[in-house]
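Sharing a structure with you now.
Here the complex is missing one protein chain, while the rest keep their positions.
Take a look at subunit A:
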Amino acid sequence: MGYTDLDQLAINTIRVLAVDATSKANSGHPGAPMGMAPVAHVLFNKFMNFNPKNPDWANRDRFVLSNGHGCMLQYALLHLFGYQLSMDDLKNFRQLDSPTPGHPEAHDTPGIEVTTGPLGQGFANAVGLAMAQAHSGGVYNKPGFELFNNYTYMFFGDGCAMEGIASEAASMAGHLKLGNLIAIYDDNHISIDGDTKCAFTEDVMKRFESYGWHTEWVKDGDNDLAGIEAAIRKCQQVTDKPSVIKLTTTIGFGSKLAGTGGVHGNPLKADDAQGVKKLFGFNPEESFAVPQQVYDMYHKHAAEGAAKEQEWNQLFEKYQSEHKTEGADLARRLAGKLPEGWEKKLPVYKPTDAAVASRKLSEACLEAIHDVLPELVSGSADLTGSNNTRWKNAVDFQPPDLGIGEWAGRYIRYGVREHAMAAVMNGLAAYGTIIPAGGTFLNFVSYAAGALRLSALSRVRVIHIATHDSIGLGEDGPTHQPIETLAHFRALPNCMVWRPADGNETSAAYYSAITSKHTPTVMALTRQNLPQLELSTIESALKGGYVAVDTPNAAVTIVSTGSEVSIAIEAATYLQEKHGVAARVVSIPCFEVFDAQTKEYRLQVLPDGIPVLSVEACCTMGWERYSHEQFGLNRFGASGPYKEVYAKFEFTPEGISKRALATIDFYKGVPVRSPINRAFQQIL
């Protein structure tokens, strides 16, 4: 199909809007939107199926701007196609509380699928979205009912191509043969520091070919609209590989500084902006101008998208009557509801039950709930046997022709790619039909921190099964023993860190993680066995903290988490027997949940008048909020069998008792207040 002046006008409208918005904000990145406007126009207007009036339509094509700094491109498109994003919103680009922030944020702006900006993240998110499509298609599609067949399109630039996370994700996508993933590489030769040859000389397409991708090259991405269209069409025809189109473009096309680093991250100078408008036939004195015929063309395509959604809705209705079980299940998932009564399957433990490592307790939860919770998709970064993330009859998520799994499989082999795993999980969760859980050692969640932060910021439900959570992992030594990790993740807003002390607490952690629809969870789990506590119940653990040993007239409260709670309980006995000192013990498996309880409750748990000692075998930072004195480990650990490592650092009943006595002594005669007593509520 031929391209007309109207197409060119639309492209130039996008460019001029990017110039105007960045100029008005006096900050932002005009270069990429100006360079990528042609491909965006072709893609959105010719290929993509979406309904701006319902950005949540389940089978819409997904679009991810991995080079998120170019977000004015996306905002302009969303506005022009009729999403709920007004011209005033564009004028408020990068201003406080506008839906047009400096980088795309999924929870702020209708039509944005995932939050991007930190480079490489969007690339991996798109792989996750494409995996979710393949999985959902595998689960639900039936002859005559192609419910899930959408494409995932993703733009990325040189920056993303250099980031390790994108390489990890690209390798994974190639292995998984994600035919519905089409990436467009903005080959503009410019990064912030100047020409990419300063630091980037590899053959990107060859690298993608070796990952198992289909590649195309459009040499004139500035003008060759037909070539762009043909390339995308070819990629659609390749169904057993992901595709990447290298699109050679001129950054800041139309500007005097086109093709230089000068247009990457700074608004154009006023005269340059005017020049751009003149060049494109716009009134240089006018800003934020959109020709009506551009709106008309785009609204027409939007209407086609709305009609496609209607068709899909009818198909889905028919599906629900012909495939009642699957139909009801999908309708439930799309409504964001969990299956009725799923939580009753969570294991419950008695104090007399055997001591079990919490990574095994986590496995027991997965084993118990995976049948009733079909949206749960587990996996591991090549530590399945250590993370205990796979239920017995799990089927791997793999392309069926490999003969080792199927699309409907619910166990993902992420490979040794922790960072990509976390970002792929963000994409899986954003798709809307999956609750992803993924395992690695807690210390290696640090590799994934960049992605975990975006889970929290963009409010998606993902579960990190983080085993080997302390020096208790033993022989692997300090390279594998987390010290500062919990302090980091506890400081991360909107991230729940659970460190359960026994079976009931582990079940509570799962209940909390799965019911918290807008919050990621990190579960810190042990390698070593933990006894079942006397007073733990799922209900009390779900308060985030509770009294694990109550003693009248206690002289000290020992507050702890995870593997140290049972040692603290032994310490309480030791204190009573050896020193005649009464001690209470409190377990706080999750700070975030505990903080959400009423003050009365929290004060019952940590009352006034009794000094509090915290015990945790990692960095003490952050414990001051619950305790007067802190016992922890503010240095790196050591390699050795776990009991000896614990003994070396005195995480023993004796070691805790010694510090409890010191705490009692120090606060003798001082009327101590509970750390819970606060003047004000925090703003959340």
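Everything below uses one rule, namely that a residue touches a chain if its C-beta (ideal position, glycine included) is under 8 Å from a C-beta of that chain, and two chains touch if they have at least 3 such contacts; residues count from 1.
Operating definition for what follows: contacts and distances are computed from a predicted model.
Undergrad: Choose one: "Geranylgeranyl transferase type-2 subunit alpha", "Transketolase-like pyrimidine-binding domain-containing protein", "General transcription factor IIH subunit 3" or "AP complex subunit sigma". The correct choice is the protein name in UniProt for the chain not shown.
TA: "Transketolase-like pyrimidine-binding domain-containing protein"
Undergrad: For the chain left out of this view, which of A:446, A:536 or A:657 touches it?
TA: Only one of A:446, A:536 or A:657 touches the chain omitted from view, namely A:446.
Undergrad: Looking at the full complex, which residue from A:49, A:74, A:115 or A:152 touches the chain that isn't shown here?
TA: A:115
Undergrad: Which candidate, A:296, A:475 or A:534, sits in contact with the chain we can't see?
TA: Touching the chain that is not displayed is residue A:475.
Undergrad: Since one chain isn't shown, list which residues of subunit A touch it in the complete complex.
TA: Interface with the chain not displayed, on the subunit A side: 25, 27-28, 68-69, 94-98, 101-103, 105, 115-120, 158-160, 162-168, 171-172, 174-175, 191-193, 198-207, 209-212, 380, 382-386, 396, 398, 402, 404, 413-420, 443-444, 446-447, 449-450, 453-454, 456-457, 475-480, 483-484, 487-488, 490-494, 619-622, 624-625, 628, 630, 634-636, 638-641, 644-645, 648, 670-680, 682-684.
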